[in-house]
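Below is one structure, written out as structure tokens; the observations come after it.
Excluded from the complex is one protein chain; the other protein chains are retained at their positions.
Letters A, B and C mark the chains in the order given here, with residues in each chain numbered from 1 onward.
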Amino acid sequence: MDPVLTQTIIIGLTGLICGAILAIAAHFLAVQENPRIEKVTGLLPGLNCGACGFAGCADYAKAIVTQAAPVNLCQPGGVETVAILAAELGVQAVAAERLVAIVLCNGDDSRAARSVVYNGIADCLAAEFVGGSGKACRYGCMGLGTCARICPVSAIRIEQGLAIVDPAICIACGKCVPACPRTLIKLIPESRSIHVLCHSQDRGPDVKKVCSVGCIACTLCVKICNGQGITMNGQLAEVDYSVPLDNDEVIEKCPAHTIHRRTGRKPEKPA
Amino acid sequence: MNIISSLFSGSGGIHPNDSKKGTATQATVTPPIPPLLAVSLSQHLGAPSKPLVKKGDAVLKGQSIADSNGFVSSRVHAPTSGKVVFVGPRMTASGKVATVVEIETDGLDQPFISEPPAGDWTTLPPRELIERIHQAGIIGMGGAGFPTHVKLSPPPGKTIQTLIVNGAECEPFLTADHRLMLEQAESIIAGIGVLQHIFKDAQVRIAIEDNKPDALAALARAADKLTGDVQIVRLRTAYPQGAEKQLIYSITGYEVPSGGLPMDVQALVENVATAQAIGEAVIRGLPLIERLLTVTGPALAQPRNIRALIGTPFSDLIAFCGGPRGPIGRLICGGPLMGIAQSSLAGAVTKTTSGLLVLPPEREALFSSMPCISCGRCVKACPMRLLPSTLSEASETEQDAIAEEFNVLDCIECGCCAYVCPAHRPMVQHMRRAKVRVQSLRKQRDAQKKKQTS
Amino acid sequence: MEYILLIVGAVLVNNFVLTRFLGICPFLGVSKDLPTAVGMGGAVIFVITCASAVTWVFQYWILVPLHADYLQTIAFILVIATFVQFVELVLKKSSPGLHRSLGIYLPLITTNCAVLGVAVLNIKKELPFLKSCAFGFGAAAGFALALIIFTGMREKISRANPPVAFQGTALALVTAGLLSLAFMGFSGLVKF
Partner (left out) sequence: MNITPASEWLINSSPHVRTDDSVSRIMGRVLIALVPALGAAIWFFGWNALRLTLACTITCVVAEWASRSLMKRDRGINDLSAVVTGLLLALNLPPQLPTWMAILGSLVAIVIAKQLYGGIGYNLFNPALIGRTFLLVSFPVAMTTWLAPSVFPWADAITTATPLGIWKTTLNATQQAPPDFFKQFPLSDLLTGHRPGCIGETCSLALLIGAAYLLATRCITWHIPFSMLFTVALGATILYKMDPTQNLPPHYHLLTGGFLLGAFFMATDMVTTPVTRGGMVVFGIGCGIITLVIRKWGGYPEGVSFSILIMNSLTPLINRLVRPRVFGHAPQSKPA
């Protein structure tokens, strides 16, 4: 017989038989899958950061397709992703304003006093068990960098014992928020630029003892802006981020230099 | 009363130098009333108490200054008469911020109630006895501070067969319970009598380590007054013999199931100090406003056992003990193995403060960041039979799933692993960190499950 | 006895991963956690044992009579591919979690040189049918054993603190090398 023919027949028949076996098996063992889930997964950024509240991009995609979850939950994706998803699924969705994280403490080593020497694991959660990393303030940043380590995009750095978020890099995944045992990190709309960088509930004199830039609860800022944008929460002035606030007077008048302007915006992209 | 030896011997444990000689033979002394008392409203486990007084109020000794805020909560009383000068958040000895009531004492010590409760308490139903205990603000004085009235009210279906009175006092340095057993054995036994009324058929086991033969003898003598199934049990001296789960095992041979409570093996453990306080509350109507504690340590001039009012600042206690001898390196509230390091002298005595330890500076830091060398000493020492070596590495590298698989949640934080570790790793801190992380992992997982099912 | 020696030889002495360096890809790829590794080991044992049997039949009943043994490689791959697809279907149905964690490495068994290697070695050594199966099983068991041991070691490495340049696969390869060094102790154990 012609070797070419033999070859063709053998391989052809083998292929046929194998194919048949697989076809039968596939019929009996078929698993239903929704092709749209995969497509939507592809449209998401794939960071698996969990900011949407689902276990990862694939999970969120599944929820969008099967449970009609809102399409504007993806923080890293931002406006573009929301638009793409909305177009893909034929739904109306408004992108929420981009958020950025901010650390509400300004007590670095030059401003916050140290009271004891901490001997233990270099981790904020671990240090909180023994009352902190040695800084006298019980409310401020411990500076051991748990938030910096958890940040998937390295947007947080530790400078002189203080965590600082770089808003240009932050993707607002929110992982750092629960990571801070002192709940110092907040996600805020990026257009808000005035912040009370303190979290201390201590009374003024006690704050003064431990930090040179802590809020002493003088309530001056609240009076200046008539309670619109800054309110008192116990012994602490807090910015109400739901209200736009753009008043340089509060910064200038704050006797403890607790209030600062920090822009949360990404630098404008060159057109 | 006969003294029997415990039948069961748990695994693990350590034998640190007990350092009790300095204070074990010293009678308890009562310092003068301090000028200022700082009474925390979060001395117990559970919801912090609701303050009943405000700045400027005058209070009398034994007057309730804070009420329970929910079932698992407790009351707090003014330890002496005086004026409230501050109510607000303060750093407490537990290392956490809590609401504190500061009382400027007037030195008159005027009592709020002078008469013991009328009527024969033995005729009252258990429910009312428990209510008296609640009213007196009694919580577990061994360290955990679980509200006693909650512990004494097991849910329906649970019975208590063995009532264990814990006089083990296995922590080195501490001798307050030891002195209490010697000096107030009668009063402890009276408290046990009250507990017998609450749990009618329970057998009573008074557990004491064999390094305190005088306490064993004293309680054996006093316990003759009790009726029913009562025995004094001599325990092998080891740390952590007095830990609740280990103690129940030593006495009954039953292991409290993982995640369970002593009542799951029909046992109930009360510290001797708590038992004494129960007696005082039910029989004499006195709230819990003072306790015995040991103020000791190599850096202290005159170590002493002290009967201190709740809220006494640590600085007053140290001054009363002659001040420090040489420089202080660390100040520990509690024993050396489970106590809490203080970052200032501002802390004050709470109902769970069993001691105050003043330590000199160490030549080298206690803990280092050296890696685990897998020597297995912690595995041998762990009374819960965990693998602390693996767990600490899992905590270090944040492998929470591994930590969970290796049962980190069963850790009782006794400190045996860190005590024996030749690499000087901060094992307990690793465990606590891993526990918190595993718990949040579980919460996340539950939330995810809920989301998927909904 | 002969069969036992054959299997022992294939598992310990001429371990496919550690001495022949076949099948390194899944060896590195799916050795990150134990259940996955055990699943992969099972899948490989199934595929190799069956493939040994089927390729033997194929070789001696079809290719040899037809004088077409030059088609060996391509025909074997076809058969193996079918088996792998079958395993994949079964796994996808029965344990989707394992299927997901095996990921790309499951279909890659097809091109796993170990599978083809066993089939070709069987023919080359002119082993009879049952011995082919035993050898296939032994080789696969050796792969599974090495994979499981290696998984345990990688779990330990995952808590180690290597220099940055060696993190991940680099250190895994070094470890594989050291493991193979240790397994050289078995050399000469079975003369085969």
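Here is the rule we go by: a residue touches a chain if its C-beta (ideal position, glycine included) is under 8 Å from a C-beta of that chain, and two chains touch if they have at least 3 such contacts.
Computed from a predicted structure; not experimentally measured.
A.B. asks: Please provide the labels of all shown chains that the missing chain touches.
C.D. replies: Taking every chain of the complex into account, the missing one touches A, B, C.
A.B. asks: From the listed residues B:V29, B:V85, B:A144 or B:C375, report the one that touches the chain absent from this view.
C.D. replies: B:C375
A.B. asks: Touching the left-out chain: which of B:G70, B:P116, B:G228 or B:P361?
C.D. replies: Result: among the candidates, B:P361 touches the missing chain.
A.B. asks: Which residue from B:K50, B:R236, B:R307 or B:H424 sits in contact with the chain not drawn here?
C.D. replies: B:H424
A.B. asks: Based on the whole complex, identify which of C:I77, C:C113 or C:I148 touches the chain you can't see.
C.D. replies: If we include the chain that is not displayed, C:I148 is the one touching it.
A.B. asks: Which positions on subunit B touch the chain that was left off?
C.D. replies: Contacting residues on subunit B, toward the hidden partner: 10-11, 16, 161, 172, 245, 249, 252, 254-260, 264-266, 315, 318-319, 323-324, 327-332, 334, 336-345, 357, 359, 361-362, 365-367, 370-376, 378-380, 383-387, 389-390, 406-407, 410, 413, 415, 418-424, 426, 428-429, 432.
A.B. asks: Touching residues of subunit C against the unshown chain: what are they?
C.D. replies: With respect to the unshown chain, the touching residues of subunit C are 34, 148-149, 152-153, 155-157, 159-163, 166, 171, 174-175, 178-179, 181-190.
A.B. asks: Please identify, in ascending order, the residues of subunit A that touch the omitted chain?
C.D. replies: Given the touch definition above, subunit A has residues 114-120, 126, 129-131, 134 touching the missing chain.
Definition applied: only the chains that are shown with their structure count from here on.
A.B. asks: Applying the document's contact definition, name the chain pair with more C-beta pairs in contact, A-C or A-B.
C.D. replies: A-B
A.B. asks: Which chain is most remote from subunit A in terms of Cα centres?
C.D. replies: C
A.B. asks: Would you give the residues of subunit B that are in contact with at least 2 other chains, written as numbers and ranges?
C.D. replies: 396
A.B. asks: Can you list the residues of subunit A that touch 2 or more other chains?
C.D. replies: Counting only residues that touch two or more other chains, subunit A contributes none.
A.B. asks: Considering only the defined contacts, which subunit A positions touch subunit C in the complex?
C.D. replies: Subunit A residues touching subunit C: 3, 6-7, 10-11, 14-15, 18, 21-22, 25-26, 29-31.
A.B. asks: Along subunit C, where are the residues that touch subunit B in the complex?
C.D. replies: Within the complex, subunit C contacts subunit B at residues 155, 158-159, 161.
A.B. asks: Touching subunit B in the complex: which residues of subunit A?
C.D. replies: 53-55, 63, 115-116, 119-123, 125-126, 129-132, 134, 136, 138, 178, 201-203
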